[in-house]
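What you see is part of a larger complex, with each chain still in position.
Which chain is which? They are A and B, in the order written, and residues in each are numbered from 1.
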Amino acid sequence: LHAVGRRYETVSLLTDYGLDDELVGVVKAVIRDLAPHASTIDLTHGIGPFDVRGGSLALARAIPYLPDGVVLAVVDPGVGTSRKAIAVEVAGGAGVLVGPDNGLLAPGVALAGGATRAVELDNPNYQLEAPGATFAGRDVFAPAAAHLCNGVDLDELGTALDPALLVPGMIALPRTETNGLHAEVLWVDRFGNCQLNVGPDELASLTAGSGERAGAIVTVTCGDERRGARVVSTFADLAAGAVGLVLDSQGMYALALDRRSAAAELALGPGDAVVLSAGEDDRPAEPTPVDLSRRQ
Amino acid sequence: LHAVGRRYETVSLLTDYGLDDELVGVVKAVIRDLAPHASTIDLTHGIGPFDVRGGSLALARAIPYLPDGVVLAVVDPGVGTSRKAIAVEVAGGAGVLVGPDNGLLAPGVALAGGATRAVELDNPNYQLEAPGATFAGRDVFAPAAAHLCNGVDLDELGTALDPALLVPGMIALPRTETNGLHAEVLWVDRFGNCQLNVGPDELASLTAGSGERAGAIVTVTCGDERRGARVVSTFADLAAGAVGLVLDSQGMYALALDRRSAAAELALGPGDAVVLSAGEDDRPAEPTPVDLSRRQ
């Protein structure tokens, strides 16, 4: 049994459109015109142009905090090609994610408990007619979001898709090898903290349980750098100039320095590889044979 | 017969204020304070400082998609001089555009079907008193927008003006000369696509009808560059490295390269002149006598 005719009150927006021109405003105007009762929330429009991975991660960080409703996410390097425009229902109808089928929505869908239904947005009755090339945010995604808010059932918007066949996300899981836990930087925040794809369970497994305790030392290898990093519970517990591993506000471990940028100190960016291994000291960095090639 | 007492629910905002300080927020606070039922939509606040032409074009691109209501647009290099603050009613009262009388509103008014009434915003009863210099967005335009939302009739806000005497827009029409269609770049979008002031009718006239068909070749001359450009219907149809003319999402032709910036490749910016002429090939660029001086 599907939720039929459910109305939504909120559309949360995430794009790589930037705010320099009127693209975001036009998307919101279309939603307002078609569904005047719905409110919009700008999650961010500052995703790097065409950075599907970065957009999918920002959406995943936000999604546990979103109110019930529609999410409209557009980072779409394949616009104009055969990539599908989709809408994915999650949590039995509590939410619907609308966007391109390129992996952007996948981590958010997974965090919301997985897809219950999905459609390709191919019903032209629920789209705007473009005077030229299609502007998918304006002509396809915004009308879909608005019609969903008005209670149009997902199945009306287009052809049903098997959710299992949607393009998966691009987020690597860390993997254990003989020399340690091979992780990667998911995100560098505005303070230079480097969020890794490593949560408490993975860190605990690293050092037979000692890694999860505040105070444990982990050796961090990235590029030419090798550092000891203390596991601490808040940024203020970091020793001056020393690298730490802090359980951040999303519940993932981040490489951090107190009031300095770990990204700058360790020359790390999103997608870069990091190896964590059991360590007993926090000697200063010394050149060592590099374990990993930097990506990109 | 005027629409009297009509209330509005939406104020769409476009300014050159930027988002670095609280100017936009204060404008929205004033609207919220005076007309709590009204919602605001930020079209953009990223118009270049004092770029009236760029602002008027962004407004024109957005206006076909706006819900009924008030538009508050401020790009105002003449603030503090004798330029008038105005409100212009369009579409028999479906919308009112509020802003300075410097051409900023003119293309939007025209696209909305022309002005049905206009006033100068000179009634101090509908303005805020400033503690010093007038901040027109806060003290004049935001209160006018809010009072319109509350059902105050346009005529209450100030002295009636003849809409025909408002400052016209600054958008040139393309003109046909012996060597081709003299056009100009209206807008460079974030991908570097260069929107021209050329629609399907003008392009059709260029080559006795062949120019409008996808696949036709047009010679593009701009500055020292001369290129053959194929008319294509989507960005994905562009050949690698070749310049194309794509009917964009506003229904205007844009110079474009597949996944590259046409603006960078051709050294074009807003307002630059381009000549389109009938062409049969797409040879690479070669130096030719320049037909046009670059503007600015």
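Worth pointing out:
Rule of thumb we're sticking to: contacts are C-beta pairs under 8 Å (C-beta built on N, C-alpha and C of every residue); 3 or more make two chains touch, one makes a residue touch a chain.
From a predicted model like this one, the values you see are computed outputs, not experimental measurements.
Sequence-identical chains make up the whole complex; the displayed set comprises 2, and the total in this structure is 3 copies.
Note that in this section only the chains that are shown with their structure count from here on.
One inter-chain figure worth recording: subunit A and subunit B are separated by 34 Å, centre to centre, where each centre is the mean of the chain's CA atoms. Across the complex, subunit A is touched by residues 9-10, 12, 14, 19, 39, 41-46, 58-59, 61-62, 65-67, 187, 189-191, 233-236, 246-252 of subunit B.
Listed in rising order, the residues of subunit A touching subunit B in the complex are 17-22, 24-26, 28-30, 32-33, 36, 39, 49, 79-81, 130-135, 138-139.
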